[in-house]
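Each chain you see keeps its place in the complex, though not every chain is here.
We just call them A and B in the order they show up, numbering each chain from 1.
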């Protein structure tokens, strides 16, 4: 594996999930793999799970981890070509990425979308610039349009909890007070397709995701209908993709409640976290034994450790 | 030891101090104890000594340490139950604590008081929420009402410098331009009681500490009287407890000067640091050979290393 910035970078999902499961059963089993290797983690945005689980995974592999908050600790970066840099941007990504590549062996980057400039967001300007100019493998710690490490953890979690070969998985929009990115639903939809599960996406009209990602997937604006026979409910808010970055509705009829969950086939409740209680999901559901958000978050460590393992083994 | 968030969590102070002294004489003596263990340090407030000494102690034990500044690097946390999270708080402590518990083996939390909401501060809402929802041991890196790691370092320091079995120890209020918490004097008063030393607390009228903590202790508003025959002077500012969080006086007659120290039995001068020169204490006293604030700060490493050792040994 040379980079991991989208679910599309996964060659063999079954094999990757198997690797993650092996690592989970013996997380300290390869203490030499990361020896004398440095993982650089560059954050342009807040992070809890990704930050901690990725540090934990690198330590498990005997790898050193250096964390930088680029906005506050480094220099403001220019991403446009051929500009006269006479403004506030002190360093061009061309130099920054090449330089970082010399101090680190793998670099992870988190960069959220603007949610105002669709073209720039779709181009994944920040992460793809790192890919373009770095001489080391780049992993996404959540980009503008994808969160592939989350998706691997999600797939691992469903693999662990499913009781049938091809479970029905519902990705459902739920209300939230702020405009949120599409990265998590995009990567989840992609990895569910790879998993060949029975995926249904439910959202109010106007919240259609990028049709290139969802084509071939059942989509409905009837949440109750979608929940019938569901084995997994994956709740997530996102802003409008067509009316880019806008909040069209905060309809609390879409909040996941006990009544909604009663429509399912004893479905497990999933969410990538952080989650807004009593907006996305009721306390009752989140605190119930059907909620698997905590073990789902735990799998973040093994997902990223599997990716790091694939990259490190590739480099040997 | 399952948690360490208050001096009350100490079962056997003599034994703990003995452990700290042993560690001080051989800080790298247990390099395997922390192997493959992660200490997470979560800061809601600034820190110098606690931050560095705790990292140092964990490294001494072969333990990896991950530091996070929650306010700037993570998500804003909600601590209230049953709220509709439609405001600025992105994540509930319930999830955050459970998730962090999966990536770390011990978690330390620093959270200063509001000094405006006495009830919330007394409840130690932040640290106690971590204790409630975490599945790993929680240590306080200074809470709203206690700073127990400081207290252990203080007790170790007095143990090292005392020349009689039961020294006279004076905890004296001193002036400061800002409203300060009660955490340090509270924990110090508690650990002096445990140590069975002759503790006297001196402060101007109106600066009474929580009477539940000071009951049984000699209290006076005559600083000069208190200093007579004192073996240790522990200076510290705090705001009013009764008129909660208020500054009632900045009476510089309470500043610790050479003249004041002359009243004592060649007392050692102590302070938890950071200290305001020529407010709390004159340059002359702080720079004198009777000042032991620097070795006192050094003992922070061995105090926290002793606590981590107790927790790690417990987990084996």
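Just so we're on the same page, a contact is a pair of C-beta atoms (placed from the backbone, for glycine too) under 8 Å apart; a residue touches a chain by one contact, two chains touch by 3 or more.
Because the structure is a prediction, the values reported are computed rather than measured.
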item: Overall number of sequence copies in the complex as this file defines it, 2 displayed; value: 3
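The criterion applied here is as follows: only the chains that are shown with their structure count from here on.
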item: Equivalent-chain rotation between subunit B and subunit A, CA atoms, steps of 5 degrees; value: 120
item: Residues of subunit A defined as touching subunit B within the complex; value: 28, 43, 46-49, 51-53, 55-56, 59-60, 69, 72, 177, 273-279, 283, 286-287, 293-294, 297-298, 301
item: Residue ranges of subunit B in contact with subunit A within the complex; value: 36, 38, 40, 64, 66, 68, 72-75, 78, 81-87, 90-92, 94-96, 98-100, 102-104
